[in-house]
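As you look at this complex, bear in mind that one protein chain is not there, while each of the others sits in place.
Entry: chain A
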Amino acid sequence: MGAPITNTDPNNQPNQDVFSATLLELAKADRDIVAVTSDSRGSGKLVTFGQTLPKQIVEIGIAEQNLVGVAAGLASAGKKAFAVSPACFLTARALEQIKNDVAYSDNPVRLIGISAGVSYGALGTTHHSLHDYAVLRAINNITIVAPADNFETREAVKLAVKHQKPLYLRFGKKPMPLLTEDEGIGFEFGKGRVVKQGPDVAIIANGETVYPALQAAEKLAKESGIRATVVSMHTIKPLDAQLVLELAEKTQAIITVEEHMVNGGLGEACASLLLQNGYNKPFKMMGIPDEYTVTGSQVEILNHYGISADGIAEVVNGVLVS
């Protein structure tokens, strides 16, 4: 396993660029791949896609319910529809369409939630997507995935094309540092990626919170000698129960970290699994508390709630001491 790459890598592309570049390459070879957008080709980085493959992009305008319904119709007629829209609107305004037209009707739409979590930072609560895991976890027949670096994003898009079932992919805006140089750690929906191994504590994170979790693990090793396992639990549903239960067995405590409200997210998914399996060791959930966030950039907001290398390390230290 290689060393983590720092966030200062000048060649590191924004996550949404990786999504769109991968989709474009795949779509060039597969005319059934169709991007469906809600006036979001700019923010979804689909401008080049639209210029290169104008017959494979459908512009709906700002109408998310219709976006998802149309995508369901396209999918029902054999198109590999990628419905791209800011995560906050896609999963709130169009929730009934996701439930009925996509998941219940089993139309294999790939729902792409862009600028997720608090990516929009100071634009505030209307633009934050801190509910999407919670609402979609409550819906049957949908896979929910939040990649944690550009490798995972690329692999997720490739898998999404083959995935003939309803799927939600959640992307952030900014570059996400590669978690490991070793791309040999496979990526598969429903299987967490262990990006660092250690016997003392397990930090289960996803999306943009995996990197600070990894930094926290480095810090803990250096400063306290605590050896942490760090997992990119990119698939929230179905959760990799086998891995979580293994970590419960092998480590002294579990911490979950997510860019989502603590209600209904990755942490609660893990907690439910662990409790039902008799887990009785220390457990902490880190995320956005049940409040509307403070104003600030994405990093400032995450730092405010302790979702940083220092904040996560502090929680781990506290849990192990207690």
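In this text, a residue touches a chain if its C-beta (ideal position, glycine included) is under 8 Å from a C-beta of that chain, and two chains touch if they have at least 3 such contacts; residues count from 1.
By our rule, contacts and distances are computed from a predicted model.
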| item | value |
| --- | --- |
| Hidden subunit of the complex - UniProt protein name among "Transketolase", "Alpha-E superfamily protein", "Polysulfide reductase, NrfD" or "FeMo cofactor biosynthesis protein NifB" | "Transketolase" |
| Which of A:G73, A:G190 or A:G296 contacts the chain that the document leaves out | A:G73 |
| Touch with the omitted chain, as defined above, among A:D17, A:D39, A:D106 or A:E246 | A:D106 |
| Of A:A63, A:A221 or A:L245, the residue in touch with the unshown chain | A:A63 |
| Positions on chain A contacted by the hidden chain, ascending | 34, 55, 58, 60-61, 63, 65-66, 68-79, 81, 96-97, 100-101, 104-107 |
